[in-house]
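Of the protein chains in this complex, all but one are displayed in their positions.
For reference, chains read A and B in written order, and residue numbers begin at 1 within each chain.
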Amino acid sequence: MTPVLVLSAVLFATGMFGVLTRRNAITLLVSVEIMMNAGNLNLVAFSRLYQPELMTGQVFAIMGIGIAASEAAVGLALILTIYRRYGSTDVDRVRLLRE
Amino acid sequence: MDLGGRHRGALALALVVFLAVRGQAEVSLHTIWLQVGGLQVPFSLRADGLQAVMAVVVAAVAFLVHLFSVGYMHGDRDVVVYFAELSLFTGAMLLLVLADNFFLLYVAWELVGASSYLLISYYYERPAAASAGKKAFLTTRIGDVGLLVGLFAIVWQTGSLEYRAAFATVESPGFSGAWATVIPLLIFAGAVGKSAQFPLHVWLPDAMEGPTPVSALIHAATMVAAGVYLVARTFPIFAAAPAALDVVAYLGAFTALMAATIAVTQRDIKRVLAYSTISQLGFMMAALGAGAPAVGIFHLFTHAWFKALLFLAAGSVIHATGRQLVEELGGLARRMPVTAWAFVAGALALGGVPPFAGFWSKEEILARLADTHPVLLVALLLASFLTALYIFRLVFLVFFGPEPEGAAKMAAAGHGTGGEPVRESGLVMTIPLGLLALGAVVAGFFGAGFLGQPLQGFLKLGETGETTQGAPLWLTVLAIAVALGGVALAWGLFGRRAPGADADAVLRARAPGTYRVVAEGYRLDAFYHAVLIGPYLVVSRFFARALDEAGIDWVPNALARLAPWLGGRFRRLQTGEVRDYLTAMIVGAVLVAAFVLGAR
Partner (left out) sequence: MGGGQAVLFVVMGVAAAVSALYAVLTRQLLRSIMALGAFLTAVAVEFYVLSADFVSLVQIFVYVGGVVVLMLFALMLSASGERHPMAGADRAGLGAVLAYLVGGVLAVTALRADLPEPGAFPEQTVSYLGRALLAEQLFAFELMGVILLAALVTALVVVRKERQ
């Protein structure tokens, strides 16, 4: 199982890099999804290691997928609204919380 | 219009109590108020002879002053406050004289001081009035500290706050030594403050800034009498220490003489009366110090009537003319006959002319001093002469003689207070004057020698040394001569003068330098200011500026400056940039995870 864990670590790091770096809102969301998937991989892997007969990891992976999907939906809805308001999806443009 | 309703009630009650006590009964009330450690603090009232008489005096004068004030203070902006403060004072004073233990006495003592302050500063928007109130309070405070320490000593030595316990301890054979003298002296300190004896007398002339009825009530008849009452009430404690009694007598006589000299030079009617009060209180103290408290109280009794009368009459004048300086007045007997004759009655009583009240009580004092302190007798005879002089100076300058220049025109044009022509005051003011004048005539007979001194007997105060029955003939004659001599000199100096002339010129010409010093109260105020107040203010300012403002205040001020500064720095965190917030979130999450996992 160790290679799986290493893989998920790498993927997680990649996703995090994207979150910290990208300016476009949608790409930001993409990066977040990458991170979440890495997490799901971890869940399933560990589920094989500890009490696999319960399949708890798989259950939570499924939950995670569902939640990620709904989060993506809401996030995109917000992005659209912001686009309508500001004419841009550039995250740096939205500065309402300044000071 | 409240015609003194409350005070009428108080007076009625006081009279009832008085009559009850006349029948040799003593009315009293006693419960335990507090218990602190081993000390019981009682709430107890008593009306024996002395206290019943005091209660009647206080209630009667308060009632008349209240009535008078209805007219005097009419239309004033803060009238409601005035009457409230007046009632507070009266209540406190009654509590003082009816208290049966030292604790209650002290509470009432302080209350009286506080309400006196309120009343003196009644015209608080005038700086002079405000500072007069402060001066009165602070000066009497000095005496109050002495009284408080004396009370501590009493509790320490006797273990109780009741009068009886203290008297019993003092009269017991084993009690002697330093405390026996120190305690009465401490109590006397309180009396010196409240009764305006030297050197704490400086507040009383300034206290004339208050409304005149207040002066009549507080600074003539009641509050200043509290000191005399205190010494009389605690007389057994004094009796056990002859040295203390001597101090009282000498100080009293000195004050009497000193104040009388100052009174001759004053130009303000009320200040003359103020110094007169100081002087007369000195007479009372002298009597007490000579070992005859009943005589002192007798004089307090008569003095209350005629001094209140004099003040209220002066108030009538001030109310009608809007002036109180001697050079601006004259010939008022024509326009205000009732006031004028009431004042004259009071003057005759004060001057000690028989058969008016003051003569009888003063004679008793002089008789007593002839036996015990002949030196002081001389001093008081001199003071009596001056008393007659200064009071009849007022009579002649204010009520007789020519009117001031242009007065007739001004009067006709309406230059009295409120734009009315100068005329006699209304009934609400003149009726109290009449009643007090009656008192000034009659009060003396209550304790007169030839009538067997019924008042003194009633007081049951006891005396030290031998009891004197009446005065020797030569003394009586001498006293009358002194009084009439004073009147005559006053007539000679002030009786006839040209309009607009300075009546005091004759006296002033004799010794210009001395006259000025005397007129300024022997520069005692200036002395206090230079020696006590000035340095104190310097120290005070040092503490205020260097220590307080720069030092202690620096801390909260610095904190107050710190907050915005810190806030300013933190403000830069709020960039509004989404990515910054994301970064922060991630960093935070990583830290938390590390912490949690690392803790394992």
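By definition in this document, contacts are C-beta pairs under 8 Å (C-beta built on N, C-alpha and C of every residue); 3 or more make two chains touch, one makes a residue touch a chain.
Fair warning: this is a prediction, and the values are worked out from it, not measured in the lab.
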{"item": "Hidden partner interface residues of subunit B, rising order", "value": "579, 583, 586-587, 590"}
{"item": "Subunit A residues touching the omitted chain (full complex)", "value": "1-24, 26-27, 29-31, 33-34, 37, 40-41, 44-45, 47-56, 58-63, 65-74, 76-81, 83-84, 88-90, 92"}
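Rule of thumb we're sticking to: only the chains that are shown with their structure count from here on.
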{"item": "Of all residues in subunit B, those that touch subunit A in their complex", "value": "571, 574-579, 581-583, 586"}
{"item": "Parts of subunit A lying in touch with subunit B, wherever the complex brings them together", "value": "16, 19-20, 23, 28, 91-92, 94-99"}
